[in-house]
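Here the complex is missing one protein chain, while the rest keep their positions.
The block that comes next holds subunit A.
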Amino acid sequence: MLDDFFLRALVAGVGLALTTGPLGCFVVWRRMAYFGDTMAHSALLGVALSLLMSFNLLLSVFAVAATVSILLLLLQKRGTLSTDALLGILSHATLAIGLVIVSFMTWVRIDLVGFLFGDILAVSRADVDLVWGGGILVLFAIVWMWRPLIASTVNPELAEAEGLQPERARLAFMLLMALVIAISMKIVGILLITSLLIIPAATARRFSTSPEVMAVLASLIGALAVIGGLFGSLKFDTPSGPSIVVAALGLFILSLLTRPRTGGAEHPAASQKGPA
């Protein structure tokens, strides 16, 4: 059934979007968009190291992304530089080191553009299995840790005081991010992974009444963007990864045109301000 390259791309892309939906919600809620970018950029270093040491690509990317996130945690605790400066350093340093290592390896022919922007139309049957297997694992972990994840997103100290373990939730979240980046690299590429995390979640926000609804909606909107982007790419002969992102952006803009859900409708003094 999965002989057709286009069908494989659709199945893999939808599988990935279902996974990035809930994870992307946490990226948005925790204001970690740039953090996601940094982890994604470090994937290229993972690719380079994998080629250099003939090591499994997926494991290598996962290991580097996870290492970078833990490194960031440690640097944050030292508190000498602001988080965005640290992210800027790590993000571009890992990307640059990856590029430099690749340029040294004259003996390997590497499709750099494929890694940076993805090549979803080239996914194999094994890739599809990987995306769905990894995706189900990630979703299962998120559901299992849902309450500690949500509680520590709202307030880690509150979560800690009431017996949930926010540090563990945070670490698990980072590892899940690293895993998703590793499995999605081939589909949307290193430079566009975070858009598939953030844009569907941001689109879902306007129609959501609870974190749970938002997570599910983000998955569905992401899947819709993948389908729309892939068909668009086929019709207009455009690169598939960027086309998916453009489709996601289109859905986001559409959502802006609809009337916002008024969460505080019963509350006459509703304002845009958050609680002080």
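Going forward, a contact is a pair of C-beta atoms (placed from the backbone, for glycine too) under 8 Å apart; a residue touches a chain by one contact, two chains touch by 3 or more; residues count from 1.
By our rule, contacts and distances are computed from a predicted model.
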Worksheet, complete the sentence: Of "Sarcosine oxidase subunit alpha family protein", "ABC transporter permease", "Glycerol 3-phosphate dehydrogenase (Quinone) subunit B" or "Zinc transport system ATP-binding protein", the UniProt protein name belonging to the chain not shown is "Zinc transport system ATP-binding protein"
Response to the item:
From A:59, A:158 or A:254, the answer for touching the chain not displayed is A:158
Worksheet, complete the sentence: Full-complex touch with the removed chain, picking from A:92, A:125, A:147 or A:168, is A:147
Discussion item. Among A:18, A:181 or A:214, exactly one should touch the missing chain; which is it?
Written reply: A:214
Worksheet item: Which residue numbers on subunit A touch the omitted chain?
Response: 28-31, 147, 150-151, 153-155, 157-164, 201-202, 205, 208-211, 213-214, 263-264, 266-267, 269-276
